[in-house]
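All protein chains but one are shown in place.
Every chain is named by a letter (A and B) in the order it is written, and numbering of its residues begins at 1.
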Amino acid sequence: MTGKSSRGFCLFSVAAASVAGSAPAVADYAFNLPSGVTPISHEAYRLHMLAFWICVGIAVVVFGAMLWAIVHHRKSRGAVPAQFHENTRLEIVWTVIPFLVLVVLAVPATRALMAMDDTKDADLTIKVTGQQWRWRYDYLNEGVGFFSNVDPKSVDASKRGSGIDPASVDNYLREVDQPLVLPVGKKIRFLFTATDVIHAWWVPALGYQVDANPGFISESWARIEQPGTYRGQCSELCGVGHAYMPIVLVAMNEPEFDAWLAQQKALQAKAATAAERMWTKDELYAKGQEVYGRICAACHQPNGQGIPGVFPALNGSPIATGPIAGHLNRVMNGKPGTAMQAFATQLSDVEIAGVITYERNTWGNKTGDVVQPAQVKQARK
Amino acid sequence: MAEIALHGTEHGHPSGITRWLFSTNHKDIGTLYLLFSLTMFFVGGTFAMVIRAELFKPGLQFVDALTFNQMTTMHALVMIFGAVMPAFVGLANWMIPLMIGAPDMALPRLNNWSFWILPFAFTLLLSTLFMPGGGPAGGWTMYPPLFLQTGMAFPFVIFAIHLMGISSVMGAINVITTVFNMRAPGMVFRKLPMFVWTWLITAFLLIAAMPVLAGAVTMLLTDKYFGTSFFNAAGGGDPVMFQHVFWFFGHPEVYIMILPAFGIVSQIVPTFARKPLFGYTSMIYAVGAIAILSFIVWGHHMFTVGMPLAGELFFMYSTILIAVPTGVKVFNWVATMWRGSLTFETPMLWALSFIVLFSIGGFSGLMLGLAPVDFQYQDTYFVVAHFHYVLVTGAVFAIVGGIHYWLPKWTGRMYDERLGKLHFWLSVISVNLLFFPQHFLGLAGMPRRVADYAVQYTEWNMMSSIGGFIFGASQLLFLYNVIRTIRGSGAKASDQVWEGAHGLEWTLPSPPPYHSFTTAPEVK
Partner (left out) sequence: MDHGESTYFVPAPSHWPLIGSIGLFALMLGFALLLDDQTLAGGYAAGIGLLVFVGMLFGWFGTVIRESRSGRYNDQVDASFRWGMGWFIFSEVMFFAAFFGALFYARHFAVPWLGGSGDKAISHDILWPHFVAAWPLLQLPDPANFTVAKEAMEAFGLPAVNTLILLSSGATVTWAHWGLKRDRRRQLIIGLAATVALGILFLTLQAHEYWDAYTLKNLRLSSGIYGSTFFMLTGFHGAHVTIGAIMLSVILARSALGHFTPTHHFAFEAVSWYWHFVDVVWLGLFIFVYLL
């Protein structure tokens, strides 16, 4: 039946050509694994190509034999069936040869696996935390950490009936508000975990993905060879926002990286001092609106209506309009066993105070309450 | 030979609705299974069409992301547990007694029960789509903690799976008992038709695997409602533990869906090559080896969970080893064709395309089995392409081939050969258009289970969707051809039906009498 599948292929390449031709704006498509920018990714690529060509080779032999039989041993050509149905030597040959082929594949694969396993002697350790639906990066021992959210332009364009053409959005679904920044040439060790469900961190240019399991840590490492921007996304189904968890990684030379890190440290120090003072209602509301849009709207929706049966509405919710303590508790401690996770460890006092103030004073919720960062701090104890 | 006076005959030939509801007849129950499976194939296929329509281009056009995830989850559950597995059980019901010269299945009432549980199980499952919050949306693999976030649908899905498990296990018990105990005199094991052999081994897999799935989903249930912490690190459990238990079931499960397909192909190819099956004994050993290996390879679905190195290596070696016995089967089929006298009626076309396309799926499986590269392939469309090649052009193609092969025997009428060929060619071309580009998508970086994707994947997705629509629409031809054959259009079929066919089933009239072998046949 090789005849048939090659016919399939012909049709298929014609279709490929015509579709590609009719959409000149998006010529960016690819069809093979990228070779990537780390020793590991090159290794994976080489193994991939080796396995591919071996399979092609076997396919040519096996399907070739089939085709030969189909052409020459057909009844319409007057073929008379032979009656043999056994040949021990042949059987042994085609058991042993594939086995040897497998050995040829297993050796480099074993070597690659062992190399990947060795996370010792890293220059820098990054903790990567997955969460519905964003990534958090913590530069361990540097005191720097931040969330990385999907670019809102992509989310808007993605919505049903948005009227926005995704092709008009730069790096549609592959853009974030704050990328992970890494130095080139250093051994970077990653620690993966998650706060809610399983996510997987995948940047093809690094050559692998690793699952981020809640409650456990998985490790891997990379040594990036060239500066550049590398994109990927969460690759383990993690709920409604799974398609909206991109990863952007910017690799830069060491001096630039050091400057960037110093700047981040300064920014975070400034934010920490800000938390100490009293905030006005408007400041908190504005802060809360920003946090809500960034974090909470993914589930509870920008209009606070939630998704019936899945995420409760906050507009008019008994908790968001009831006693402040209850509201604080739900946001800080979440509700175990549901998608509502504990945000106490993830958001700062200001952010929590802001978002609660916002939720209590927006949509139809007109409680007039203000929650100060100090109250949040109190509640943490 | 001993006379087998059937007690069923005392009650005459049952008719009306109770013939189907209360049946203890392997043929009627087989028919029920097949009709159920066909229905579910269209239901699951409709979900697939929603998926393909949504993925036609970037941006959400038809459904929101939540509905999309429900479609993916339901599509897989319905296709696997509703379409493919019941189709095989239906074929087993019809053919095993005919092939081994038995009056019926060994446990006819249990047989009926296995079937009738299924429609109820799927009522539970499908009803969740109409609940607030919708159906399950965590993928057919049901990984916690995500799956624990399912709303009202949750217990319905769990119990539906329990019911499907009960049904499968009872079906498998029946097959084993029938093959062990109901063979005609002289039908020794080394003469069993290949389809019976593959089903026998499949039945062992079912009995060993399905209860483990039941255990896994039971733990999900207690984790959600009774405070256990099997899959929760805070209580000393581990979400990854679910994956181990699930795939301990899940990998044998995929062979459950392919071994009977091997059996069907091993029946069809010799018939149309007019030559005995090459390497009968090695075929049996190969199936046995695949079955045993299938219990020690589950970790290849979990290469990226961060397993210890020793685990990765073990699972990688055991996984790629399966290529050896599977290769033996492929080579044997080719050798059966070699110097045969081939003709290309519809069943043969399906069988031949099975051999080629299943192998392609096997090759991508082998690539996935190499752990360091699976770190790139995992959870991408490359995996989706792999398993549709083995499931659709593997399992489903074999089933469709088998149905064409045996339909004349069942109904006494030939299907329309021209329509059959048309359906075949449309299917085989469109299915490649549907699934081949998915390899490219995966390699280029498109994850699976996403409702929306980056624009560089547009072209391949459009192609895939177009292929999908053509493939789906072509199945209507199949439906039509089957219905018109059942309703008696078409030429009368002879008893042997196919010139090269051998075996007890072809010695009976077409259609066979209501009680197959009232006198046990003599097997030489």
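Keep in mind that, in the parts below, contacts are C-beta pairs under 8 Å (C-beta built on N, C-alpha and C of every residue); 3 or more make two chains touch, one makes a residue touch a chain.
This is a predicted model, so every value here is computed, not measured.
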Query: Pick from B:L34, B:A92, B:L126 or B:A172: which residue touches the chain that isn't shown?
result: B:A172
Of B:P155, B:G288 or B:P511, the residue in touch with the unshown chain: B:P155
Field: Among B:G30, B:G250, B:G306 or B:P325, the residue in touch with the chain that has been omitted
entry: B:G306
- prompt: Hey, which of A:V144, A:L191 or A:V370 is the one touching the hidden chain?
  reply: A:L191
Query: Which residue numbers on chain A touch the omitted chain?
result: 127, 191, 193, 215-219, 336
- request: Touching the hidden chain in the full complex, which residues of chain B are there? Just list them.
  value: 2-8, 10-11, 14, 18-19, 21-25, 103-104, 106-110, 112-113, 116-117, 119-120, 123-124, 152, 154-156, 158-160, 162-163, 166, 169, 172-174, 176-177, 180-187, 207-212, 214-216, 218-219, 221-222, 225-230, 233-238, 241, 244-245, 248, 306, 308-309, 515, 520
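Here is the rule we go by: only the chains that are shown with their structure count from here on.
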Task: Write out the stretch or stretches of chain A touching chain B in their complex.
output: 1-2, 4-5, 7-9, 11-12, 15-16, 19-20, 23, 26, 28-34, 40-41, 43-44, 47-48, 51-52, 55, 58-59, 62-63, 65-66, 69-70, 73-76, 79-87, 90-91, 94-95, 98-99, 102, 105-106, 109-110, 112-114, 116-117, 157-160, 162, 164-167, 171-174, 192, 196-198, 200, 202, 204, 207-211, 213-219, 232-244, 307-310, 337-339
- line: Seen from chain B, its contact residues with chain A in the complex are 57-66, 69, 131-134, 137-139, 143-146, 148-149, 151-152, 224, 232-234, 238-240, 273-282, 304-306, 309, 312-313, 316-317, 320-321, 323-324, 327-328, 330-331, 334-344, 349, 352-353, 355-357, 359-360, 363-364, 366-367, 370-373, 375-376, 378-380, 425, 428-429, 432-433, 436-437, 439-440, 443-445, 447-460, 462-463, 466
